[in-house]
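Every protein chain of the complex appears in place save one, which is left out.
To keep things simple, chains are lettered A and B as they appear, and every chain counts its residues starting from 1.
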Amino acid sequence: MSENLQTSVREICRACNNDRARMMDIVLAVQAKYGCVSSEAMDTIAKAVSTHRVEVESVVSFYAFLSSRPKGKVVIRLCNDVIDRMHGADRVAETFRQELGIGFGETTPDGQISLEYTPCIGMCDQAPAALVNDVVVTELHRSTAQHIVREINRHMDPRRLVTRLGDGNNAHQLVQAMVNNNIRKAGPVIFAPSDLGAGLAKALAMSPAEVIRDIKTARLRGRGGAGFPTGMKWEFARGANDQNRYVVCNADEGEPGTFKDRVILTERPELLIEGMAIAGYAIGASEGIIYLRGEYAYLRAFLEHMLNECRNWGILGQNIGGKKGFHFDIRIQMGAGAYVCGEETALLSSCEGLRGDPKNRPPFPAQKGYQSHPTIVNNVETFCCVTRIMDKGAGAFAQLGSSGSPGTKLLSVSGDCRSQGVYEVEFGIKLRDVLKMVGGEDAGAVQVGGPSGRMVGPDEFDRPICYDHLATGGALMVFGPECNVVDIARQFMEFFVEESCGYCTPCRVGNVLLKERLEQILAGRGEREDLAYLQELGETIKTMSRCGLGQTSANPVLSTIQSFPAAYEALLKDTRTDGFRPTFDIGAALGEAQAIVGRRSVHFAD
Amino acid sequence: MSETMTITIDGREIQARPGQTILEAAEAAGVYIPRLCYMKGLTPHGSCRVCTVLVNGRPQSACTQPATPGAVIENDTERLLALRRNIIEMLFVEGNHFCMFCEKSGNCELQALAYRFGIPAPMYPYLWPKREVDASHPDVMVDHNRCILCARCVRASRDLDGKNVFQFVNRNGHKRVAVNAEARLGDTDLKVTDKAVAACPVGALLKKRVGYAVPVGKRLYDHEPIGSDIAAAHKK
Partner (left out) sequence: MAKPKVATTSLAGCFGCHMSLLDIDDRILKLVELVDFDKSPVDDIKEFTGRCAIGLIEGGCCNEENVRVLQDFRKHCDILISVGDCATMGGIPALRNNIPLEECYEEAYLNGPSVHNPKGRIPDDPELPLLLDKVYPCHEVVKIDYYLPGCPPPADTLWEALVALLSNKPVNLPYELIKYD
C-alpha cells in the first residue's frame, strides 16, 4: 500500500516535471487521488521535487481544499456566506447534519463523506448552494439536502446529483452543471455579440505601444475592484528590463457576493482568452496563466476545451495572426480554496507553488511578478473589455459610462430582491436605479463591493456606481428593511478571520478582536465606549496591514458604524449597576464550575 | 551608484544610499524606527508591521520600503506611536506571554518594545490560545506560547544555516511555526549553534540549561529602552 502510494505520488510529480513551482498541481492531484496529502505523501513529494518536507506541509496546510488528514471520498462543502444564510443555509446545514449524523468539519465513521462549511462559492444568485466534490448544487432546501445525502450514500457519484442543467453553456457537455447564468441585462461590452478574433486582429495591425496607448485612451481601469489603470500597468511591464514576461488572469473570484466572472467564464471565455492574447502582444509576453479558483473546478474541462478551440482558431499558438515571432499560449492554474489568493501577489505566490502569502511591494508584479519576471495581473472582466476596446475602438468605449469611469460594469446582484443575477450596466448609474432594476426598491442596506467594500444605507442610494463614488468589483448584496447590519458585519468579520493569511499582525490578530467585540455587542454586552474601541481597532488594521485584505477587512465594521450608528446605539446600553464591565458575564464564568462541583454559587445566587 | 539621495524623516534631512531601505538609512543616521521581525542580516519580512512609517503620506513598512529620492517620512508621531502600540498589544494577547518566569525576560524584544512604548497592560482581551511546547531536542526548546510568527528562525535557518528547519504551516490565527520533520524538533538536524536559535526575539526558541544566567539589572533592556544604542552610536 505504502509502496503504491509512493510510486503513484512520484508519478504525479514526474508528470509535473518534478518542478517545485508546480506544487499546487502536485498536491491537488494527490489530494484528488487519496483524499488527503498524508505525511508520507509529503515526504515523497519533497524528495521528488527536491525541497523540504516542511515546505510541502506549509502549502498543504494553507489551502482549505487540501488536507493532511484523510477526508471522505465525497466532501460536501456548504456555502455559509451571508446571502446563503439569508436564503436558508442554516436549515440546509441542519438537514445535512441530521442525515449524515456528523457535524461540520467531521467525516462519517465509515470514512465516506465529509461535511464542511466554505465561504462564498460564487452562487449567491442561486443560494443556498454547496459543492459536492467539484459538483455544484444550487437552490438547496431541506428536501434537496436530504436527497443529496441519500443519493451519495447510494452511489458515491456527485455527478449524478445533477438532475437538471442550467442555462447557456452550463448545459455544455463539458460543464453539465445545474448552475444558472441569470444574465438579467446584457450590455455593449461583455455580453453583446462579438466578432471572434476581430479585436486581436486589429491589435496585431498596430504596434504594441499603440495597443497600450489605445487602452490608455479608453481609460480602462481594473474591474476587480481596486481600479488601477490597466494601460499604465501594461506600460510598466512592457518597460521592465526582462524579456520573459507574463500575462495572468485573476479568475479567483472570491469576494463574497461576486459571481460575474463565473458567468463570463461560462459564456464569454473566448473574449477573455482573446483579451489575454492582446495583452501578451502588448507587453511582449508569450505565456499566460488563468488562475481559476478551486470552487470553479467544474468549469475547468470546458475552459481547457475553449483554450484548444482558440488554438484552432489561431487566437493562441505560434506566429499568431501571421505576426512573425508572436507566440502566446495559456495554461490554467487551479486554486484550492483561499480568498487571499485574489490579491494579485498572493495569487502569484500560489502560481509559483507556494503558500498564498502576498508578497512585499515593491517590487510590483509589473516589475517582478511571476517567478520574478514582469507580470500583469488583470481581472477576467478587464481582459474582456480589452478585446472589445480593440474591436470597437477606444473612443467608443470611453463614451460609455461616466467620465472618471468609462465603460460598463458587471454587477453580481444577490440578496433581498426580485431578480438576482448579473447585470451589465454603464458606470455612473445610481444605486437607486439599480435597485429599481433588480426589484430591491425597499432595501434597508446594500453592501457595495462585497465585505471588503462598504455598507450603504438609503441616504446614499442616490450615489452613482463608479470608481470615485460607490466603487465595486461587482458585488451588490441587497438587504431588506429589517436587516441587522451589525450581525451582517459580524458574519463578514467571521469570513475575514478565516481567510486572513496570517502573515501580518494587524490582520491576523486585529480581525479576531473586531469579531470578538461585535459578538459581545450583539449578545447585549456592549458599552458606548465600544464604538471608539472598534473604530481605533479598525483604523489600526486598515492602516497597518500589509495587503489589500487587511486594508479593507475592517470596512464592514467601520462603514456600518458610519452609516448605521443607530443600529449600534440600539445594542449599547449603559445600564449596569453591579460595577462589572459589560463584557464580563458572571453567570457564564461560573456555569462550568457549577456543573462540575454540583452546587450553585453562594456569592452570585441569581 | 555611489551617490546618495536625500530623504526627510520627521523633518530632518538624512542621506540614503541607493538600495537602502528606509529603516537602514534611518538607522545609519541615528534614527531608530521601532521594529520586531526585522533582523540585520536577514531578508526583510515586513510581517510584524511595527516599523510602519508614513512615506509621502502612505503607510509602508520601513524594513521593506526602499529609500527613494526626496521621500518625506513620518516616524516619531503620536499617531504612529499609538498604532504601533496597538500592534504590540495585539501580540501580547494573541499568545501566552508570562514574562514573570520567562528566561528571555529582560532580553526580549517584544517586552522591550512594550517598555519603550510605556504599555502598562494590553487593553485587548486575552485570547489564551492552546499552544504546545516541544522539548524533544536535547539542546533547544520551542515554546509556541511565546511565538510571535516573525519568521526570524524561518529565515535564519533557510538563509544563514542552509537548513530549512522551520517553516510556517496553517493560515490565519492558526498559523504556527512547524519543523522539518514529522512533528518534533528533536527529529530535525538543528544544532544549538545554528543562527536560527539565536534569531528568536522572544522566548519561543531557547537554548536549554542556560536560562536566567544574567541577573536582573544587567540584562539588555533593564535600564535603557530598546533602540537607544542606535542614537548613541550615531553621537559617537
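The working rule: a contact is a pair of C-beta atoms (placed from the backbone, for glycine too) under 8 Å apart; a residue touches a chain by one contact, two chains touch by 3 or more.
What you see is a predicted model; the values in this text were computed from it and never measured.
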{"item": "Among the chains presented, those that the missing one touches", "value": "A, B"}
{"item": "Interface with the undisplayed chain - residues on chain B", "value": "92, 96-102, 105-106, 111, 114-116, 118, 120-123, 125-126, 128-131, 216, 222-225"}
{"item": "Contact footprint on chain A, counting only the chain that is left out", "value": "578-581, 583-584, 586, 588-594, 596-599, 601-604"}
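Assume only the chains that are shown with their structure count from here on.
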{"item": "Length of the line joining the C-alpha centres of chain A and chain B, rounded to whole Å", "value": "33"}
{"item": "Residue ranges of chain B touching chain A (in the complex, touch as defined)", "value": "44-50, 52, 59, 61, 64-66, 82-83, 86-87, 90-91, 93-94, 124-125, 127, 148-149, 164-175, 178-182"}
{"item": "Chain B partner contacts - residues on chain A that touch it in the complex", "value": "39, 52-55, 57-58, 61-62, 338, 340, 355-356, 360, 362, 497-506, 508-510, 512-513, 516, 536-537, 539-540, 543-546, 583"}
